[in-house]
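Here the complex is missing a single protein chain, while all its other protein chains stay put.
As written, the chain order gives the labels A and B, with residue 1 at the start of each chain.
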Amino acid sequence: MNLHAMKLVTIVCESYAREPVTQLLRIVGANGWTLFPVEGEGSHGKRFADIQESANIQIEVIVPPEVSAQLLEKLSDELFAPYAMIAFESEVRVLRPGKF
Amino acid sequence: MNLHAMKLVTIVCESYAREPVTQLLRIVGANGWTLFPVEGEGSHGKRFADIQESANIQIEVIVPPEVSAQLLEKLSDELFAPYAMIAFESEVRVLRPGKF
Partner (left out) sequence: MNLHAMKLVTIVCESYAREPVTQLLRIVGANGWTLFPVEGEGSHGKRFADIQESANIQIEVIVPPEVSAQLLEKLSDELFAPYAMIAFESEVRVLRPGKF
């Protein structure tokens, strides 16, 4: 069994940001991700209403380390200003790396 | 691009525990979290019904390392006895640390 060191990048954002984020994932070559509807409470103490228009989403994607750096930089440069969004990376060890 | 080493604390609990947990998050100074409805199967093999009253939730929050230790200690001391709950921390590297 071969496990491969990869990065899990997690993005929490307004659902409005879904299309720009997933477009960016395609641009950097991420081949798959999962998307969760979440409730969130952010840095201003605002509770997001449980409705489609203002819902939050969490997107998780596994990428090689160099893609993680590129993805986080593009998120920071292009999407952090217009959208409520946070992003972080963590270490994972993956079966089936060819899927990513 | 600056990434900052932080802790991701994950709490899985009965939805009954939502208010005490989020109150504790505010007390330790956590400024934002995400909340997922989840299905769970716990250590007694009990399958939680898919209804609001007995549903499980997963709460994820990013905090500095010292806050993680404080949060886990308070969870253990104050909320583990009355509620079905588990908690764990992991390492993450975060953009926009000022948000946390």
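Keep in mind that, in the parts below, a residue touches a chain if its C-beta (ideal position, glycine included) is under 8 Å from a C-beta of that chain, and two chains touch if they have at least 3 such contacts.
The structure displayed is predicted, hence computed values, not measured ones.
Spell out, residue by residue, where the missing chain touches subunit B.
Those residues of subunit B that touch the unshown chain are 10, 12, 36, 38-43, 56, 58, 69, 72-73, 75-76, 80, 86-91.
May I ask you to list the residues on subunit A that touch the chain which is not drawn?
1, 3, 6, 8, 22, 31-36, 62, 90-96, 98-100
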